[in-house]
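Only one protein chain is missing from this complex, and each of the others stays in its spot.
Moving on to chain A:
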């Protein structure tokens, strides 16, 4: 485990001994070498001189700690591959996602079609690759909508307390005690099928957990002395919440959001499977499984292949989230 971290350290900072020999080669100017020599020290400084240095140092520390845990590295790699696949889909996918080839319907997996073809002769591997864009979009949009929403509701409730807290948390508790999937289904039914509405429905059902976390964090910070200092200096509630409370909630939010992403992917795929999410011919993984249902008894690959993609990506978020929790919130280590 420890080898990983020192290897990374070496990559960034050449040790002084080796620096001596390499001085002639790549790092010619003393200036440049000096900069490199101090990068690590600058990042790990005990008393950072600027906000930028402090946050860069923290990021660096979290990152090196993450690299020590093989499972979180695996999770990170999976998410990275997902990002690259989604970004480079037009170049990676060997066939188009919607182009039909009726002569080659329902072909089993082979060298030409790694995951076989579906009932319209479309290459399943290519569709899975294109589908990564849809999955990534849904995951990102849900995170971008529900996390800030929950964060603000929770922080406001925790900061003001009293009736505001009672009402906001009452609503949050009601949402928390309702079945998420069923609610999302009902919302999509009302709004109409489609990716956008699926995102809205999932976001509506996932903010309450974040509100709870943000409120708990706010309650522990609210009476801190630095908050009183800002209040004495004339800082209003908006400034306090946005600049002094929300930043401290981010690390627990990041953990929770990453862990929740697996659930979001499963819900989105479930909506697609029922026929309420992404509509054909979009290559959404859940919808693909739904199409393959008809052929499950003879052409098993049509339905099973997209499922593996869902499992791998969900696992990736689980691994990364677990690793982040161990690093950012060591209190809960060992509990799952």
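The rule is simple: a residue touches a chain if its C-beta (ideal position, glycine included) is under 8 Å from a C-beta of that chain, and two chains touch if they have at least 3 such contacts; residues count from 1.
Note that in this section contacts and distances are computed from a predicted model.
S.K.: According to UniProt, what is the chain that's been left out of this complex called? Choose from "histidine kinase", "Potassium-transporting ATPase potassium-binding subunit", "Acyl CoA:acetate/3-ketoacid CoA transferase beta subunit" or "ABC transporter permease".
M.R.: Hidden chain, UniProt protein name: "ABC transporter permease".
S.K.: Write down which of A:120, A:171, A:248 or A:328 is the residue touching the left-out chain.
M.R.: That would be A:171, which touches the missing chain.
S.K.: Out of A:148, A:194, A:235 or A:307, which residue would touch the omitted chain in the full complex?
M.R.: Residue touching the chain left out of view: A:307.
S.K.: For chain A, which residues reach the chain that was dropped from this view?
M.R.: Where chain A meets the chain not shown: residues 170-171, 173-175, 177-183, 185-192, 262-263, 266, 269-270, 273-276, 286, 289, 292-293, 296-298, 300, 303-304, 307, 310-311, 314-315, 318, 334-336.
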